[in-house]
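Omission of a single protein chain aside, the complex is shown with its protein chains in their original locations.
What follows is subunit A.
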Amino acid sequence: MAANYWTSTQKQNWLFETYEIADLREEIGRQHMKAIEQYPLPDRRLMFVFMKDRLMQLGKRLQFRQQCVATALVYLHRYFLFNAMQNVNIYLLTATAFYLASKTEECPHHIRLVVSEARQLWPEYIPNDPSRLGEMEFCLISEMHSQLIVWHPYRSLTTLKENQKLALTNEELSLAWSIINDSFMTDLPLIHPPYLIAITAMFLAVIFVPSKSSLDLKSPVIDYQSMLDATRMSSLGGRVGVSNSIASALNGSTMLHPSHDVSKQLSQQQNNASIKARTLVAAANSEKMQHIIEFLVESDIDVKAMIDATQDIISLYEMWEQYNEKTAKEAVGRCIRGQHLDT
């Protein structure tokens, strides 16, 4: 990772404690109680699945990189820290996030092109006037205090790939890549530094690979290199049984599962690296896992945070199984029309 994540506005201003996020949302809930009650929307994570799919739709029509989609999703996360989803035209906002991210990620598209493509996709929600998207860009930038540069876990995963000791296979890497893609549906980008998300994803992938075949999952992308340029966002989400099988794989690995003694012990022993190392190594049941655990100990990773992140990912997949695009679309549409956000 380049040196400047550590001084970045992301690290300084855009990482929150979970209670801080909860407080902010509670306040939005208080301020916009009426609208929120009148126009119920699916779970936040499912709303992000919905918005991710909208970004991908747009991305199919415009040349893009998945990193732009990731950045756009982080912009949306930041925006909704201070705004109720019921108060904005989500289609217009999503197109705006795409447009802005395409510029900050240096693959810019012209505003007219973005608007016309978005209009073809969602004619009833995108005004035929580029200045509306331009105005929304001001809202978005202003909420983010012009802090537009975002650090993603992808690069950290690339660093992990280069670590010979870990000897990650292409299959593990591509799974980890998909898990990172999916992490953008959760609050993880607002809570944890990118390297922690990458390491968590790697860990989950390594545990999950052996049991994956039982689920009959095809590896999303086999060639790691091609993932860097992938024009789609591979994902594990929405498949029945993913969360269960990850959870049971975790249990099988006898560590890091929150209910497990080892992980409890670990959290208490955060500061004692040698005890931590011994406990972890004892828990490992394969040579590979041993290498990974040694790596975790050496890199002094916050195990408690990793456990939390793991939990968030598992419950995302649980939630994702309930996702129904039609329901989400209808709820969003009702809200936009009812709130007169489409004019």
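The criterion applied here is as follows: contacts are C-beta pairs under 8 Å (C-beta built on N, C-alpha and C of every residue); 3 or more make two chains touch, one makes a residue touch a chain; residues count from 1.
We adopt the following convention: contacts and distances are computed from a predicted model.
Engineer: Match the chain absent from this complex view to the correct UniProt protein name in "Myotubularin-related protein 10-B", "18S rRNA (Guanine-N(7))-methyltransferase", "Serine/threonine-protein kinase SSN3" or "phosphatidylinositol-3,5-bisphosphate 3-phosphatase".
Structural biologist: Record says "Serine/threonine-protein kinase SSN3".
Engineer: Can you tell me which of A:E27, A:E124, A:E298 or A:E330 touches the chain that was removed from the display?
Structural biologist: Considering all chains, including the one not shown, the answer is A:E27.
Engineer: Looking at A:Q120, A:S142, A:S286 or A:N324, which residue reaches the missing chain?
Structural biologist: A:S142
Engineer: State which residues belonging to subunit A touch the missing partner chain.
Structural biologist: So the residues of subunit A touching the missing chain come out as 2-4, 7-9, 12-14, 16-17, 20-21, 23-24, 27, 31-32, 35, 65, 67-68, 81-83, 86-89, 92-93, 99-100, 103-108, 110-111, 130-139, 141-142, 145-149, 155, 339-341.
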